[in-house]
Structures are given as structure tokens and as C-alpha cells.
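My questions all concern the structure below.
For this view, one protein chain was removed and the others were kept in their places.
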Amino acid sequence: MSSSSSSQKLKVGLLGATGTVGQRFILQLADHPQFEIAALGASSSSAGKPYAQAVEARWKQIRRVPSNVAQMPVYECKPEHFSECQVVFSGLDSGPAGPVEDAFRKAELRVFSNAKNYRTDPLCPLVVPLVNPEHMEILPYQRQQVGTKTGFIVTNANCSTTGIVVPLKALEERFGPLDKILVNTMQAISGAGYPGVSSLDILDNVVPYISGEEEKIEWETAKILGGIKADKTAFDYHEENALKVSAHCNRVPVIDGHMECVSVSFKNQPAPSVEEVKKCFEEFTTEAQKIGVHSAPAQAITLHQEADRPQPRLDRDWQNGAGVNVGRVRKCPVFDIKFVVLSNNVMIGAATSSVMNAEIALAKGYLS
Amino acid sequence: MSSSSSSQKLKVGLLGATGTVGQRFILQLADHPQFEIAALGASSSSAGKPYAQAVEARWKQIRRVPSNVAQMPVYECKPEHFSECQVVFSGLDSGPAGPVEDAFRKAELRVFSNAKNYRTDPLCPLVVPLVNPEHMEILPYQRQQVGTKTGFIVTNANCSTTGIVVPLKALEERFGPLDKILVNTMQAISGAGYPGVSSLDILDNVVPYISGEEEKIEWETAKILGGIKADKTAFDYHEENALKVSAHCNRVPVIDGHMECVSVSFKNQPAPSVEEVKKCFEEFTTEAQKIGVHSAPAQAITLHQEADRPQPRLDRDWQNGAGVNVGRVRKCPVFDIKFVVLSNNVMIGAATSSVMNAEIALAKGYLS
Amino acid sequence: MSSSSSSQKLKVGLLGATGTVGQRFILQLADHPQFEIAALGASSSSAGKPYAQAVEARWKQIRRVPSNVAQMPVYECKPEHFSECQVVFSGLDSGPAGPVEDAFRKAELRVFSNAKNYRTDPLCPLVVPLVNPEHMEILPYQRQQVGTKTGFIVTNANCSTTGIVVPLKALEERFGPLDKILVNTMQAISGAGYPGVSSLDILDNVVPYISGEEEKIEWETAKILGGIKADKTAFDYHEENALKVSAHCNRVPVIDGHMECVSVSFKNQPAPSVEEVKKCFEEFTTEAQKIGVHSAPAQAITLHQEADRPQPRLDRDWQNGAGVNVGRVRKCPVFDIKFVVLSNNVMIGAATSSVMNAEIALAKGYLS
Partner (left out) sequence: MSSSSSSQKLKVGLLGATGTVGQRFILQLADHPQFEIAALGASSSSAGKPYAQAVEARWKQIRRVPSNVAQMPVYECKPEHFSECQVVFSGLDSGPAGPVEDAFRKAELRVFSNAKNYRTDPLCPLVVPLVNPEHMEILPYQRQQVGTKTGFIVTNANCSTTGIVVPLKALEERFGPLDKILVNTMQAISGAGYPGVSSLDILDNVVPYISGEEEKIEWETAKILGGIKADKTAFDYHEENALKVSAHCNRVPVIDGHMECVSVSFKNQPAPSVEEVKKCFEEFTTEAQKIGVHSAPAQAITLHQEADRPQPRLDRDWQNGAGVNVGRVRKCPVFDIKFVVLSNNVMIGAATSSVMNAEIALAKGYLS
């Protein structure tokens, strides 16, 4: 890459660079045509070391540490070390994420965060890039309220929420508001980070509980599928429509890829037929694809026709994990329609969502 | 054991003795105080060999082949070889089970079958021993209709149905009829027999489909929770109450133990509280326990208080797998109550149910 | 149990009671005919709580916490809390084990330890109960040297060493000294404690390294198979015979049960035939069995004839994991003989060995 083309790229920083999500950001940004990693942040125990040394035995990716970051120094997560950057991606744990991300915003950086801390914030958009990028229209108001010129925080959703809101959005867009949703998740171990789930807890086992997860699915879905008010100062939360969501969350012995069984009913009756729903999924096109941002998948929803697909091992890496997989669309004897969703929790469920949000923000002029 | 005590035992035969379910019957009956294996049946390729040799490399149990059957000859599944027996247990595959079981019934043997063939038969009781043993009251009518003096067929339910109907029965008994049930299963590989599920299909994977399984849960639940008509000639099928059941069935990399996430709503409102439901589960006592049959568990339902239990690996062998485990009882934002059920699919979900049904039949005089 | 029979039992303490090995001690001692748990020790964070509460979510056993210890208070591991006891079992991690076990010895308690700290100590016997109980003859000399009247420390071996020394001892006893041993282990995750191995490291994977493990196998084997000097003041370490041992250690996705592939050559040539070796294994009888101590298995070595056995899942619980399983005895094209060993790393490989050592010590008068 010539230095001139490189100099045209936006310089970005990465917070939490040595963690599981941070490693995915590293790979996602390694050859990015618009973003260039210019600074890396991690905990004070890593600070001062070159990245390859700081991450060392915790690097659990098939690709090696990319050469563009291997020798880059790791800093503490303080804005002073990121003065070259215009954007930071945050893969921080929820512990440190709150004050750190706020400090970066106040230092006029645009923060795209995978942490949960600001998801409930009434000023912060919670954006699944294939679903509700228009929620970023609140950003001017966020800046005004927190007193920044350029700094803001955009969050993306929990990995188990991300998977289901894509087909749910497709359904609402075509068939009107949903009434009730029952979702049962079978979530991969990588969702818990590293070392995360003990092998003694999950080999030959299922754990029917993930702390805080059911609540996240229940309210995040309502915020994401809800609208933004006309004056762009608040979100709608689907309150009037009173969407009801109930989740059962389980951990299963799968490395990557969250499976979710979904039953839905519609406000408008008669409900669409199975064939209409399948057609709706196949034809669903998102703004990210229309704009043509770099990380957007060719198909937002890949519809499987086989009786036993999608499956995590076979389908999670399709389209580099940037879309979602839907299968087994059929009538539900209790609700209207039921189907299965598979999403790659470490890609569209985490780093890919943050990066795609930044790509959309760039395309829409929020980064200038 | 003295010959006198042995001679007081009821002589039983076993069909499908070399298969996965058959092996469990062998263990279940090895030291049984009332039943004594007197004849073994399997496919013609096994016929003529001593049992230990016929089952050989397919014996996948931790206990060795019990000495009381190791040298017993294996016969073809024809009634003439079982003339000593009064009862036969059937672990046959659904392929041969239909005509074979009927032939044994016609030969005046009482057949307790784990196969699916006669579950839908309007004359055959479909009995989960911890739920609806009273359905056996149809047996005199069955005999009359098929023209036998003593011979009859009693079936037990599919393993994934068996787990959930126990707590559902407890709820109906105390709080009146249920309205809607949504169940999501995560089923063990042993449910598919041996060799069954290919390891390439299930390691690091979930398969969101089990052929015919969702339909079985949906209608078997209705038959089991339904009543028997006053004149003891037909079942009620829960038709009038129009119980609605919807199931999502998944195969997960677990050896034994089916996990099922259940959401239910009640006809009678207001619905019971979480505390009332927990109390109901803890206090649930079944006829099998009251009679005190040999294989009945001390507790039909073991209620777990920990946030993350039951789990297959830790809880499937509790009470020798003869009861069911329930946990995570909590409010459902869409229905009334949700909870998790774990049952041992090879014990209460298969052989243990058949044997317990025979014990109940013996206690109630149907075997004399 | 009447108080009189109970009062005849030896009161024992347990150090490291809440850990993975500690939990196995709890179960091993729950119904023991000679030992009775009288005091429990753990880290200061557990001290003061009843055992059931202290161990709580870390209790990963299929059996529930036994009622005899559930409400017993947990103390810090200081001798003053164990004054009632005559014996303590130690399931401590190697971090605290060194000074703590020494303090208990100095307080005149007999310590049976699963920790590695005193294994190399020239005064401490390293005893695999099915192999070298005669090493306890050094105990009078140990007491003399450390200045105690009754207190001493006996250690048992690393779990991967324990499995192989049983058949190796059988071979040496009958065919004379071994020359070279090459062993390759495939070790269960439970060997690393809880939380231990991250599921992200072991699902769909093998890790070809366990810190310190190969060295332990190499030197522990030499000490255990070596003799004790005639004056009972030192061990022989197999030095003159110069037994050579080489180990490759691997972690595999198995819950319990270490598999080990062993190739051996003999000093005395011609080497025994495959049939002679098989006979030797089948006939091997140990002192523990001759004395008839409570935890000794009926067979020290279970010899498997099937081509594909032993296997961890099917054979690890045979004889309650107190013996070892050997199979695939055959000629080695490079050495003389090769075979496969399976041992239950949490039973004979840990708690069962300590308890059996104490049973032997009791039978031989070392506890009076």
C-alpha cells in the first residue's frame, strides 16, 4: 500500500485490544480500505509492550497477528495516547468501559462500542447495522447534550439480540408490527470471552442460564425495533406497540455461532403465510447494503431450505459471518410463525457490527 | 437368590434386546424384585447366539453385561420362543415393532412397548408412569376389541414428551387446564440410538431438527394430559380444552439427558405466582409413588433453586434417572410462567417408563 | 449409625475441602467404615461458613453434598482447629500445601497428601497404594528426623504417574527390571481442577502440553518403582538400574479418565510374550488387596480383551475408579511390548489413593 493511499485512511484507535473481541477488531481492520489502526489500548498490565507480546498466549485466532499491529505499542486507555485518531472502537469489558468511553467522547473522539454500558442511555443509539442505522440521527442531539463538537458514542447490541432483530425487522417492515416473540437461545462459548466458560461446565452439558442475557434480549429488541422520534431527540422503544418478548438463554458446547429458535405472532391478522415470510426474508435489503459499505454482506439474511439448517459449524462463516442465517420457517401451532436463526456471535454479533456502524457513519457524514 | 424366591418372580421377555434401549432394559431388570428375564429376542442376525456375544461391541454401558443374561440364548422375535413369559418389554425399532408387538399380544402376552407404533392407537394407552397410569383402565376394552384374554399393548411416550408432561401434569392438577405451551428442546445424542448421530454432525454443533419429534411432542402431550372417558373405551385428547402446544426440537452434543425450556399459560386467570408454582412442583406426588412401585423415584419432580440448574451432566443420574428435574421457575413476559426441565432420556424417557408401567399394572391387577 | 460405632472411627480432617480434589475426598469419606470427617479446612474466604455454603456453585459432583458435612463449619487450615483429629487428608494446591502440611505434621497429625510439594522429599514416601506401600517403612525415620512422635507426611503420586506404575510394577515383579519406557498421555480436563481448562482451549482440540507433567512422570516413576534401602532411611530411586522414561503429555476433551499409551523394553531378554504379559496383568495382586483394606479394588488391573478398550467414558467408573484398566497388549516393533492404560484421575489418581494409603497405614499400625 502506498503511503498516499494510506494517508487517506481514517486513523482509528482500538480499546481493549488484547481481549477476545479486541482480537476480532484487529483482524476486521487489518486490511480495511477506509480505516487504519493508529493506536492500541489495553489494561495497564499490557501497556508499554508491543502488541504481539502483550496479547501472546491469549491470541486465539487462526490467522496470525497481522504484521501492521504486531510491533505497535500498547497504551493505557487514555485519550492522550489516541490524539492521532478520529475514531475509536471499544472492545472493553463492561467494568472499565463506562468512564473510559465517556472520556474518549469528551476528548472529541467518535466511539463505536461493543460494551453494554451506554446501550440503555437515552442519548446513545443502539445500532444493529443491518436493522436500525437511522438511530444515528440522534447523534447531533447527543453532542449538544454532552457538549462535544465531534465526540459521540454509538453502541451495538448484545450478540444474542443481534441475530434475531434482523429477521424480526424484515417481518415488521413488510407485515407490520409484531405482537409477541418467544426466543430460545443456544449460545456459543466464545460469547463469554477467554478464559470464559470452564470446560468442566460445558463438555457433555448445557447450562440453562447466562447472567443478564434474557433481560438484554427482552429490552434491546424493543429499543432496536422501535423508532426514533421525529425531532431526533429520543427513541420510541416500541412502547405503544407493547411488543412482548420472552427469552430462554442457554450455553451449549459450540465454539462460535448462536442458534436461536423464534416463535412470533403479528398484530395484523391474518398473519402472512410461510411462503410470504420466506419471500420476505430472501428479499430483505438493508441500508448498509444499499450504501454499499465495505463490511456489509451480499445478503442480509441467507434463507436455508434444507430441513436441518442452519447449523453453527457449517454456516457461521458464510459471508465472513457478516449476515444472519435463517431456516426452518414454518407455522407455529401457538403463535403464527416459527423459525431458526444462526448468527456469528464474534462477527456480526460483535466486532463486525461496530465496524459496519462506523462505515455507515462515515458514509452518512457523521465522521466529518 | 433361592429358587423359591426366583420362582415367585414374573417371567418376562425382552424384544430388541441388543439395541440401545434394549441394553437399558437389561440393566433395569437385572436385579428386579418382581420381574425375571426368561427370554431375549432380537433380529435374525443375532438369533442363536448367547446374548453377550450377540451384543458384543454394541454394548455401550458402564456396567458389564449382567451374568444372568450373558449366556442366555437370543431368539428371533416370535411368540413361540417366549411361551414361558407373561410379559414382554419391547425396545424394538418402529420398523419391525408394529406386526411383532401385535403378534405377541395375540399370543396373550402383555406388551409394554417403547416403540411409537401403537401410541396413536385409540385402544392403546400411552402412559407416562408419573402422569397418567389411569389410562390403563382401557385395557379390558382393548382386550375385548382385539379378542384376547390377557394380551394387551401399553406404550410409553417419546423421550422428549415424557420430560415435560410431568411438570405440566402437576400444574394442571393444581391450577386447572393449561392454555398454551411453547417448548424448546435440546436433546441428547443417545436419543437417536447407536450408531445414531454421526460425530461429524454434532461436535461443535447444534442440529435444529429431529425428524418427527416436534409433531410427537405436540400430539402426545394432548393425549397424555387428556383424560379417559367415563366408560373406559376411549381417551379424551384434551380436545375440548384445545390445549395448544408448539415445539422446537434440537440435537446438542450431550450424551444423555434432554433439556427443555418451557413457557406456559393457564386457562384460569390470574395465573399462579412463581412461588405457588414452585410449591406445586415440590409437592407433586404420583400414584406410582403412592402405590410404592419398585422403580418409582422418591421425588417425581426435583426442584432446583440454583440459577443455573438443572444441567444434563450433573443432574441426569439423580434418583437413577427415574424422576424429572425442574429449575429456573420464573415469570414469562409473554406467557405466564417459564421453567427448564431435564429428564434422562434413556431412563424415565425410555426403559424405566416401560418397567414402571409394568410395575403399576402388576400392582393394579392387570397382569393376573 | 449408632454413636458407639461412630466413636470407634478415627477422626480425620480434610484440608482444601472445597476444591475439586477436596470434593472427591468428601464423597470418598462419606460412608467410610473406619474414618469419620471431624473438621474441614479451606482458604480464609471460605472459613466461617457451613461447608454446603462455602462450596456452593463449585460443587460439581453428581451426588449431593453429603448430609454429614453439609452444615459442618469450614475452618482456616490451622492445626488448632483440627485438635480432635488424628489424621488429615490434604487436597491443597501446591501453593499453600508446603508450609501448611508441615505445620500439621509438627502438630503430630498424620498427613496424607495429594499435593506435589513433599513428593521429592527424601524422607517422605511417595506411595501408590497398589504399588509400593512398603515405602511407608521410612516413617519412623521421618518422625525421628523431623522430631515428631506421631506426625508424618505421606504423599501420593501425580495422576498420570499413578495409572502407569501399576502395570509397570506387575511387569517388574514377574519379569525383572524394565529398561526403557515411552509413554504418551491423553489426559482429562478434570486433572486441571476447576475452573481449570478453558472450554475455548479444548473443544474440538488437543493441547500437546501440560506444565511440569512430563517431568513428574519421568522422575516419580523412578522413585515409586525403586526400592527402600535395607536400613529404612532412604529410597533407591531405581538409580542403579537406570530406568529410562520419556513422556509426551496431552490434554484432550475428556471429562474424567487419563489414557496412556505405553511401550516398554525389559532388561532380561528374551522378553516375555504377549500372552505371558497378559497373564501377569490378570494375576497381579497387591498388598492392599491381601490386607483387604476398604477402598482396594477387587482387581488391581482389569485386562480388556476387546480391540478398542479401555475407553474413558465406558471404563473409568469400573470398580468405582479404584483400579486401573489395561488393554491392547501387543508386540512393539521398536521396544518389546506395548499397551494402553486407563485410570480414573480423580479416583485412584487422587483422593482414592490418599484414602487407601491411610487405610494401609492403619492396618499396618502406623496410625496408633
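A, B and C label the chains in the order they appear, each numbered from 1.
In this section, contacts are C-beta pairs under 8 Å (C-beta built on N, C-alpha and C of every residue); 3 or more make two chains touch, one makes a residue touch a chain.
Nothing here was measured: the structure is a model prediction, and the numbers come from that model.
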item: Touch partners, limited to displayed chains, of the chain removed from view; value: A, B, C
item: Identified contact with the non-displayed chain, of B:Q8, B:S94, B:Q145 or B:S199; value: B:S199
item: Among C:P79, C:P310 or C:G349, the residue in touch with the chain that has been omitted; value: C:P310
item: Which residue of C:T148, C:N184 or C:T233 touches the chain not shown here; value: C:N184
item: Residue among A:K11, A:K60 or A:K232 that touches the chain left out of view; value: A:K60
item: Residue of C:K9, C:H248 or C:H294 in touch with the missing chain, whole complex considered; value: C:H248
item: Absent chain, residues of chain C that touch it; value: 180-182, 184, 186, 203-209, 211, 218, 244-246, 248, 250, 252-255, 259, 261, 263, 307-314, 327-328, 332-335, 338, 340
item: Hidden partner interface residues of chain A, rising order; value: 57, 60-62, 203-204, 255, 306, 308, 313-315, 317-318
item: Missing-partner contacts on chain B, residue numbers; value: 60, 189-190, 194-204, 253, 255
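Operating definition for what follows: only the chains that are shown with their structure count from here on.
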item: Touch-based graph of the chains, sorted into line, ring, star, complete or other; value: complete
item: Gap in Å, rounded to a whole number, between the CA centres of chain B and chain A; value: 43
item: Approximate Å spacing (C-alpha centroids) for the pair chain A, chain C; value: 49
item: Two or more partner chains touched - positions in chain B; value: 203-204, 255, 308, 313-314
